[in-house]
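Apart from one protein chain that is not included, each protein chain of the complex appears where it belongs.
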Amino acid sequence: MTKLPQIGKPISRLEGRLKVTGSAKYAGEYEAEDLLYGYVVNSTITKGKITVIDTTEAKTLEGVIEIFTHENKPSTAWFDFQYADMDAPPGTVFKPLKDNDIKYNGQPIALVVAATFEMARYAATKIKLAYTEEKFETNLQSNLHKARDTKKGLASMLKPPPPKPTGDFEEAYQNSFVQSSGEFKHGTEHHNPMEMFATTVIYEGKDQLKIYDKTQGTINSQMYVANVFGLKMKNVQVIAPFVGGAFGSGLRPQYQLFMAVMASLKLKRNVRVTLDRAQMYTFGHRPPTVQFTKFGAEKNGKVNAIYHKAIGETSQFEDYVEIVVNWANMLYPAENTLLEHQVVPLDVYSPLDMRAPGGSTGMHAIEITMDDLAYKLNIDPLELRLINYSEKDKSSDKEYSSKELRNCYLEGAKKFGWSNRNPEPRSMKRGNKLVGYGMATGIWDANRLLARVQAIMTSDGKVAIKSAVTDIGTGTQTIMTQIAADELGLRLEDITFLYADSKMPFAPIQGGSFTTATVGPAVKAACKALNEKLFRKAKHLKNAVLSEMKFEDVIFSEGFIIVKNNPETKISIAEIFAANGGKEIKTTNTSMPNPLRYGKKARAVHSAVFVEVEVDEELGIIEVKRAVTAVAAGKIINPKTAESQILGGMIWGISKTLHEETITDHNFGKYMNPNLAEYHIPVHADIQDLNVIFVEENDTFVNDLGVKGVGEIGVVGMPPAIANAIFHATGKRINDLPIHFDKLL
Amino acid sequence: MEPKETHAITLNVNDTNYQIQILPWVSLLDVLREELHLTGTKKGCDHGQCGACTVLVDGKRILSCLTLAVMKDGSAITTIEGVADGENLHPIQKAFIEHDAFQCGYCTPGQICSAIGMLKEGKAQTREEVQELMSGNLCRCGANRGIINAIMEVKEGGCHE
C-alpha cells in the first residue's frame, strides 16, 4: 500500500550498503589502464624565489615519466579571471607552477609523474632545489596594525559586509547600566577530511577528459579545468559520487586537480594525483582571528549597544572574507551598533570556508559576551536571551521568514534540565570535580541559490532524477530521493537519484547549508513538471476519463493518476506509456528564489545549545559530559541524517573549543603539526552524551519545501556554550580557543 | 646503486590467495589498494594516525599503512570487502547503517574492521571501554555517537561471531 509521505521519515542512507562494504569509490580509487601516479613537491621556504630546480637525477630513476616545474609547465590560461572558481574571493587566484615566485610555505612547485606512487614519492626527494629567501610575515598577532578593510567582489553577494553603524554606539555604551567587553582569539584550523585530496584523470583521447575529483562542486571543477586548460566544457566531465569529507575544503578546485589534468593532457595518459596528509595543510584553512566586543545593557537586561570587531588573516593574493560580526544584531535588537571586519594580508595561502565559517568564530565572542552580561545583571543567561528576543532581524529591519528560536530555548532547557542550575559559579560539584552548565544561541543563514534538475520516467514507471550536486556525507542522495518520491507519489525504490556528475543539470557548490534548500525545490519542481506532462498525456488518452479535469483535481500515487474526489477514477502510468509508444518522458526545470520577493524577509536557522562540563580543576581537564542542541531549521526531510549533521557539528564545536589547532612556527612561517597525531580532533573517548531536538518550524517563505539547512548550525553555538559552562564551573573566563590544560592551571 | 630486489609473496586476502612480486618498501595498504584493487581499505594519513586503513591480519586488527606487505607473506588478511558473508552483511555492518554511524563513509571500513577486531579481543565491557578501545579510529564527520551505539548494540546482542 501507499507509503506516503517519505519526507520526515528517518530513512537510512541509501548508499549505506556501499559505504559499509567498502564498495563506495572515492576520487583516488578508480582504476585506469596504465595509470600514472603524480606526487607533488612543495616549497620548503615561505617567501622568495626558486633559483635552481634541477630534476636531472630524479628523471633518470626507473619508472619516472616526467617532472613538471614552472620551467616546463605547459601553457595555461592567460587571464586571472579564467582561474576564478565559484568560491574565489576578491583578488588574484593562486596559479600552480606559474613562475619561480614562492608565496607561502608548502606551495606546490613540482609534480613528479611515475609508474608507481612509491617511485614518484622517492624521485621527489631527488630534485635539487635552491632558493633565495625573503622576509615574510605569518603572525596575525604581531601584524594587527596592518589590518585594513576588505575588497569587494562577487563573493560579497553571499557574504555581505557588516551593516552600517546605527545610533551612537559610544554614547549608548558609556551610559549603559552594565557593560561587558572582551578580546577573543583562535588560531588556524584545517579541515582535515579523512579522505585526502585526490584526482584521477582518464584521458579519453583528443583533449577529452573524464575526471574523478574530490570536490564539493562537480561543475565548479569542470569550469575551472575548461577555463584554465582551454578545453570545451563538453569535453570535461567531472564526477564525484563519494567525497570522503570536505567541510568546505572542496568548495574550491585544489591544486591536485590542476596538476593531474596538466599531466594527463601533456602526457596523453591516465594520471592520478593524491595529496598526502601534510599536503592537506598547504591549501585553505580557517583563518586565525582576533575579535573585540563591547556590549552595553540596560538594567532590565535589554542590550542597547553592540560593538563587535573582527580582524582575520588573509593571503597576499586574495581577500578571504567570512561573516563574523553581522550576527549579534540579527539576534539582539540593539539600537546602537558598530560592527567592523578587517583583514591582515600575510604570507600564507588564502583561507577557505571551513564548516560554519565566520559564524562559529563570531558567535563565540557574542555569546560569551552575553553570558558575561547575564552575570553582571544577575539575570539567568537563558532569561537574558528571552528578554532580548526579537521576531525581527534588527540589522536589516526585516521580519524573519520564520523563527522558532524561543521554542529552541524552552525545549532545549527542559530536556537539559537547565532549571537545576545553581547560578553561582563554582557552586556545583560532583566528587572532586567542578560541574558547570552553560548555554548559547546559534544562528546561521538560510540561503537558496539556483539549481536545475532533470526528471526522467521510463516505461516501467521508474524515475531517474538528475543533478550535478554532490553528497559529501550530508545525506543529499537520500533526501532528494525522499522529496522526489513524495512529489511523484512513488516508492523510494522507484526513484534513482543520479548525481555528482558535471554532465547533469547545474547545481552550485555544496556548502553554506544551502544544498537542500536549493536542489530540493528543484527536484520538487522537476517532479511536478513531470506529473504535469503525464497528466497532459493522460488527458489525451482515448478513454478520456481525465479530459475534463484540471491538474489540481488529481493526485499521483503508486503509478496511478487518481481523481481526488473520486478515487475509483484513475489512469495508470502504464497506459500513458503504452499510448506514448513506450518512450521515456522527461523534463528539466530550473528553480530559484523569486528575486523580487526573496530579499524581503530575513532568513535564518537557529539553535539553542546547553552544555554540562566537568572540570578537574587540579589537573585542568575539561570533559563535555552532556550537550543538548535544539534546532529550528524549518522542515526536516530526514531526521536521521539531519540529526547526524547536527551531532557532527556539535563534535566540531567540541573539537574547536577543546582540541584542534594548527600550530604555526613564525620563525619558519610554517605549520608544525600537519598530521593527525598532533592536530587533535576528538576521538571516541572524548564524545559523551549528545542530544539533538528538532523544534517544529513551518516556513512557507524560504522555499516550497520549507527547508532551511543543517550543515553548520550544529557547530556555531557549541564553543560559547562550552566556554560559558567552564566559567560557571570554575569562575574563569577563557576567551581563547582551544582551551587546553595550561589555560586552566 | 638503487637496490630494487622484488620479493615473491603470498597474501591470503578474504580467502583468496594472491601471489605477487613486490618491492620491499610497498606498504600492505598500497598493495591492497593499488595492486589488488581492494580500495575499501582507506588511506587517511598513511602514518598510523587515523585508523582508516585498519584490516584484520590473522584475526587481529592492525594498521596496513605501517605494515610492509613483504612482512605479511603467508598471512591471512580480512579487509572490509571480506567482512560480509556473501550478500548477508555482518551484524556490525547492519548496525552501522541502522545507526547512521557514518556520513562521508571514508573512515567507515576502518571503523568496522576495528570494531570486529575489538569484539573478538573481548576486552571492552562498558561503553567507556568500547570508546577507549575504538579511539584508534578517527571520524571527522563526527559520527562518533552512531558508531559507538552501533557497536554497543551488536556487543549487547551478542551476535558478533
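Order as written gives the chain letters A and B; numbering starts at 1 within each chain.
Keep in mind that, in the parts below, a contact is a pair of C-beta atoms (placed from the backbone, for glycine too) under 8 Å apart; a residue touches a chain by one contact, two chains touch by 3 or more.
Operating definition for what follows: contacts and distances are computed from a predicted model.
When the listed names "Anti-anti-sigma factor", "Electron transfer flavoprotein beta subunit", "Oxidoreductase" or "Na+/H+ antiporter subunit C" are checked against UniProt, the chain not shown comes out as "Oxidoreductase". Of A:460, A:493, A:678 or A:696, it is A:678 that touches the chain left out of the display. One of A:118, A:319 or A:445 touches the chain omitted from the figure, and that residue is A:118. The chain not shown here touches chain A at positions 44, 118, 121-122, 125, 431-432, 616, 618-621, 623, 658-659, 663-665, 667-668, 670, 672-673, 675, 677-678, 680-686, 740-742, 745.
Residues of chain B that touch the chain left out of the display are 2-5, 7, 23-25, 27, 46-48, 51, 54, 60-63, 66-68, 70-71, 114, 117-118, 121, 123, 128-129, 131-138.
The rule we apply is simple: only the chains that are shown with their structure count from here on.
Between the Cα centres of chain A and chain B there is a gap of 29 Å. Contact residues on chain A toward chain B in their complex (touch as defined above): 12-13, 15-26, 28-29, 31, 61-62, 116-118, 192-196, 242-247, 274, 276-277, 472-475, 640-641, 643-645, 647-652, 675-677, 681-685, 687, 690. Per the touch definition, chain B reaches chain A in the complex via residues 2, 4, 23, 25-26, 30, 33-34, 37-50, 52, 79-81, 83-84, 89, 93, 96-98, 100, 102-109, 112, 128, 130-132, 134-148.
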